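As structure tokens, the structure follows; a few thoughts come after it.
All protein chains but one are shown in place.
Up next, subunit A:
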Amino acid sequence: MIARLFSFHGGIKPDSHKNESSSLPIAAAPLPPRLTIPLRQSVRSVARCLVAPGQRVLKGERIGAGEGPLGTDVHASTSGTVVGLAPCAMAHASGLNTLAVIIEPDGKDEWIERRAFDHHAVPREAALRYLSTCGIVGMGGAGFPTHIKLGNGRGIETLIINGAECEPWITCDDRLMRERAAEILSGAAILHELIGARRTLVGIEDNKPEAIRAMREAATGFPGLVDIVAIPTRYPAGGEKQLIRVLTGIEIAHGKLGTEFGVQCFNVGTAQAVHRAIHHGEPLVSRVVTLTGNVRHPGNYEVLVGTPVETLLALAAPKPDTDRYLMGGPMMGITIADLSVPIGKTSNCIIAASPALFPPPPPELPCIRCGACARACPADLQPFELYWFSRAKNVGKAQEYHLFDCIECGSCAFVCPSHIPLVDYFRFSKSEIWARERELKTSDQARERFEFRNYRQEREKEEKAAKLAAKAAETRAKLTGSAAPTDAATGDDPKKALIAAALARAKQQAAAIEPRNTDTPHAGVPGASPGIASRREQPDLHDSDATS
């Protein structure tokens, strides 16, 4: 049982704007004329394409095989014909492209043969592998593969199901909890078992009373499994670290993961997807998306993964003064650069923006150090100090003041009376630091290569000199040996002396040479060899980069 709730520092209370869409039940979005299913559906992993143009696929059929430990499979979200493979824009701030399978639906929406998976009958690893073949990734934010997050089945005391949904406008999780509470809890039970948790908590912000009620009712069907906890409505309560803090009081240390503190967090959507995969044999091919904002018909739709945003938008009928579209919430979402971008497994909301709803920020004024940002920061940072350092491009100092603890939740920029886009400054500083680190890495590699070349040349010279000296000594020894055979017994000594002298000369030469393009002067060139040795141990850095 929950003894008490904890709180995190800061946070804000923006207008929730959930009423626009929260009363609208989840409806199935119609089949789009074309589906663009990106082969990159989970972090750091692009699936290997398994289909060729012209091929007919069924709903739920594998079209991409996940590669590497972080890979998850990709599936056709409806039945139809593969008409092409092409790069498509991703729903990501970078606007990068990724390879996608384009499918023309045949309108039948015909499933593959679905069979429930008895996760009790197989070893745990097999169950995890099954989830990865079902393409289950976190549907709350980053899309991290679920089978990885389930870990080794030990050491997790608390499993948290995240139903906080703290961003304004978004209601997909709210509707999911109201309408499919039993499925979520069934999924939670599976996750509970697979992760080896001792207790499971569901955190829901208290501005969703219907969702809380529905979940509590459903929880009676799972006696003793979960506690449904209403948490205070305060953005960003749905941030993983913040939610863990509120529910358990545990503060996940910097650079650590929840697992190290015996707690792991999954989104309600993920739990439901796990239920569908295990009990119905359905891979993750659709998700609930909220369409809202400056539209005539806001709503919540069950949308097939790969549905282009533009075809989806037609359902909501955006008003004419819409000037752009956001994916995600208004606090952390991104502007959609290209409306052909497909809905992915983490796309929770599309907001039509108008100048009236989201007015452009007033001009930036000087910071008056009022500290409102520091009072709002859920990471206990001093954003105005970070801003100062970022402006001055003093990225070292910014790092010292824990720039990388910024979760970019936007609370500071939200409250700033000077309208300073603080988060943008922090993003800039972070990218600056990454760029410098990359540069440093390449220059380090160049230096190591150069030093190794010098070292090798020196070594070759040394070896040559030693060889020559040995040869000379040998001939001299032969000569002296033939002239005075009595000296044969001591013939070794002059030879050795000659070799030693040659070696000393070579060493002297080596010491005299200094590496020219180095930041840190080396004592001697051979000193570089540990670096070289380590480089040799991992023979192809570049290859491994390319394949990951």
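Throughout what follows, contacts are C-beta pairs under 8 Å (C-beta built on N, C-alpha and C of every residue); 3 or more make two chains touch, one makes a residue touch a chain; residues count from 1.
The rule we apply is simple: contacts and distances are computed from a predicted model.
For the chain that is left out, the UniProt protein name among "Ion-translocating oxidoreductase complex subunit D", "WD domain, G-beta repeat", "Carbohydrate ABC transporter permease" or "CoA-transferase" is "Ion-translocating oxidoreductase complex subunit D".
Of A:A52, A:A253 or A:A500, it is A:A253 that touches the chain left out of the display. The hidden chain makes contact, of the residues A:E302, A:D405, A:E432 or A:E448, with A:D405.
Listed by residue number, the positions of subunit A touching the unshown chain are 6, 8-9, 12, 14-15, 168, 241, 248-256, 261, 326, 328, 330-335, 353, 358, 360-363, 365-372, 374-375, 378-382, 384-385, 401-402, 405, 408, 410, 413-419, 421, 423-424, 427.
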